[in-house]
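Every protein chain except one is present and positioned as in the full complex.
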Amino acid sequence: MSGIGMKTAGVALTMLASSLLIAADAPTGGQPGTRAFVLNGLYVGGGGDPNGCPATSSGNFDIFLASLPADQRTRLSDPGHRSELQKMMWSHYGFRRLRLWPGDFGGRLESAKLPPDVKLHQTPTPAQVRAIAELNGFPKGRGSLAYQKQTIAYSSCTNPEDFPMLAAGYHPYSGKISTGLNLDGKDGAQNFVSPEGEKGVDNQLWRAVGCYKQFQEMNDPALQRKVMLSARSPTLIEVSGIDDIHNDPDVTVRIVTGADPLVRDGAGNPLAHASFMLDRDPSLVTVTHGRIVDGVLTTDPVDLRFVFREQIVDNTRAMRAARIKATFLPDGSLDGGIFGYSTLASFYDMIEQMTQDGADNVGMSCVGVRQAINRYADGYRDQRTGRFTAISSAMNFHAVPAFLADQGKAMAPSRNVEAAR
Amino acid sequence: MKQHLSRRGFMLRGVLGGATVAVGVPILDAFLNDSGTAYAATLGGGHLPVRFGTWFWGCGMIPERWVPQKAGRGYDLPPQLQPIKAVQDQVSVLSGFDVMLDGKANLPHISGNTAVRTGEASETWQGIKSPTFDVLISDAVGGGSFFRSLDLSLDGNPQTSYSFRNGASMNASIPSPVELYQKLFGADFHDPNKADFQPDPKFMVRRSVLSAVSDQRRTLLASVGAADRARLDQYFTSVREMEDKLALQLQKPPPAEACIRPEAPVPIRGDITDLGVRKANHKLMTQLLGMALACNQTRTFNMNFDTAAAELRRAGDTTGYHQSTHEELIDRSVGYQPTVDKFAVGSMEAWADFVATLASIKEGDGTLLDNMFVVAHSEVSFAKNHDVTGIPVMLAGRAGGKVKTGLHVTGAGEPISRIGLTAQQIMGVPIDSWGSGAMRSNRAVSEILV
Partner (left out) sequence: MSRLGPLLVLGAAACVAALSVGFSSATFGGTDTNVAVPSVRRLTEAQYRSSIDDLFGSDVEVVGRFEPDMRVDGLAAVGASAVSITPGGLEQYHAIARHIAEQVFDPAHRDKLVGCAPGPDDADGANCAASFIGRVGSKLFRRPLGLAQIRAATVQTLASAKQLGSFDAGLGAMLTGMLTSPGFLFRVDTPAQSGPSGAIDAYSKATRLSFLLWNAPPDEKLTTAAGSGALDTPAGLQAQVDRMVASPRFAGGVRAFFTDFLQLGDIDNLSKDALIYPAFSTSVAEATREQTLRTITDLLVEHKGDYRDLFTTHRFAMTRALGPIYDVPVTRPGWSIYEFPAGDPREGLLTQASLLALHSHPGRTSPTLRGKAIRETLLCEKIPSPPANVNFAVVQDVNNPTLKTTRQRLEAHLDDEECASCHKATDGLGLGLEKFDGAGQFRRTEHDMPIDVTGKFDKAPFDGAGNLGRLFHDSPKVSQCLVKTAWRYANGRNIEPSDQAQIDRLNQSFPANGYRFIDLMRTIALDPAFYALQRVSRSAPERTARAATERGTHS
């Protein structure tokens, strides 16, 4: 018996030893006290007042059509004549768009003439961009890379300042109600009341863009739950140091960008409990303190960067003094928003990346947006120019449970940094 | 015409080198008139060949809502039979025919089915004592067509089949329309209505290679034990069948007026356990089956709408059909289990669709269905308590004029093996009785015979 016992004990000891060498992984449900979530997108949020817009802000086609004689207007309003309309409009305003590389766009775009020092498929330097623009007869000093740097373009989106007429028919959102937070502690004429009745809400971004159709459409919570944006580079929020999910005066919150895409589950919703590696760019990692009160998480203001990579847009957004306010729902998900001052530069970069063609098709005017965010900006005054460089905003999200690769790692809060652009 | 005959004559003698084609000769077009009805002249009576099939659905029905009150012609349609209204004239309903267990246990969803199919209840399919009656029929009539039989399942599972030669030998089902299409109308399909035909030497070669395999039979069988001899003999039978099939491929198939090579099907997407998806899949398979029959590629088939203990469900429901039969409470306001009722009706809708599809293919002076005899049945009557009395049966098709349709026949507790006996007799299997023990019977269901 002892012989058998020794043998089994020997085997057992070996196994025990080998298992001690590897520390146990996380338990079912992940490390206790830590909950992470992946956001299915971040949506410009606001509105709620049905009388907020006298009309939808005009898109480029609307503006151009209005300028035409009546018979032409009627004919070209027909959706069947859309491409003719667009051609005419572009020609009228002198918009240009040339592809840099042969083979792109299936031959539908004209090719740019390129100076000899530009190498195939290598993104041109700023000096080369100027040279290309000149070589192709762009207006002096005009011409920018667009469409994922595959084209050189000149339009009301690359240079809104050249096309003030395309701000015609613009309306700011003038309703009383809007989602958002009181970011500056004050309550004045430019503030809103939240749907829950809180006063002093700062959301000038919504005031600026809230009457454009595409922003109105995406400001629907039901739609926001269904549509995934930036799925290939999702934003994740990790809350750690949780003693009590309902009430906890001190938790650590980490906002990161995932290096793995967000995928759909069998029911068409974002797949929950999936694991994500982190994007290695340190500027995309932000740590701050927070607290939970009655199941609602709020965090201290911190400068934050996140990405929006969707179709042709690859935009890094900077939000200053950003804070989270979100509710832990019984089904395990997290629902709420990130509120802070979006830098004008990083917000407009997203708009510009949509390109003139994109703006045309969604009924938006880059000029209208640019002018509006300039006008309604309310944060971070530039010392030199005296102008505000950021605009109060609310980004809504719905998030499902997820795991971060380095779950449970200790981390220190981020230092606030100057806005990127 | 004459040219074809002589060419075929050459085929029969020259290419096959004097060896007889082991099984039935395909119909020579010289025997047929323009509408395909003059088969009679040489082969005595009847019309185009009668095709036989079974159609199986699981979990039976709710008797109070299925069994018609009136017997005979013009029977009433209780709620679960409403779906067959449009095809009622072509469908006979057989109620009140029982499975007798003879003291054996009633294995849920098995005993009833084995009894219906083999004439004797068994606790497992592996324990059955005889082949299922569809195999007996296909043995008798299946030679001479490309496939002895087609076994089809709609649930994506090749193991859903109730066609057995013996307990160890199940005829696996073709589980998808795409696969069925490939088999029927893929690379080896010869359009019977095409004017030209060239025998492909590759079939000759395949046949001779296989016949060399057959030559090993004697030696191999001598070297194994008694039980295995039967198994290996079955293998060699399969080889011979394949040789025969290859021989058929060397002959121009007789014209089949209704035969049109269909387009390759687009597979049905979605959860195959969902009733709606299942019905769509069923419709697709039925259309292919109909065309296979019209092209004379087989004379027998088995179609399985779902399994015994039906795994059908509605997407999003935690409880499926089978569980509902046991667990759903009777809704007092209507007096029956509503979910169960829905699934039973859905099964009847599929059956009606099946009948209508086959009736829509013209053949001879009537339709394909006129030249068919189909036995549809389930494995229980009232599923909640696994009742094997009064297992529902429906018949469709006139069997080329041998069978009356549109009747309700009440069995009054008679053994359900009478139906298997009747089917075999109609299809020309030379038996006068069938079944074992209390289910042994020598009386066909004469009400349906012409």
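Labels for the chains are A and B, by order of writing; each one numbers its residues from 1.
The rule we apply is simple: a contact is a pair of C-beta atoms (placed from the backbone, for glycine too) under 8 Å apart; a residue touches a chain by one contact, two chains touch by 3 or more.
Keep in mind it's a predicted model, so treat the numbers as computed, not measured.
Remark: the omitted chain is touched by one listed residue; of A:55, A:189 or A:267 this is A:267. If you put the missing chain back, the residues of subunit A touching it would be 4, 7-8, 11-12, 14-15, 18-19, 22-30, 265-267, 269, 271-275, 277, 403-407. Even with one chain removed from view, subunit B keeps its contact list with that chain: residues 101, 103-110, 113, 123-127, 129-131, 135-136, 139, 148, 151, 156-159, 165-172, 179, 201-202, 204-206, 208-210, 212-213, 216, 220-239, 241-242, 271-273, 307-309, 311, 313, 315-320, 322-323, 326-327, 329-330, 379, 384-387.
The definition used in the following text is that only the chains that are shown with their structure count from here on.
Mean C-alpha position of subunit A lies 60 Å from that of subunit B.
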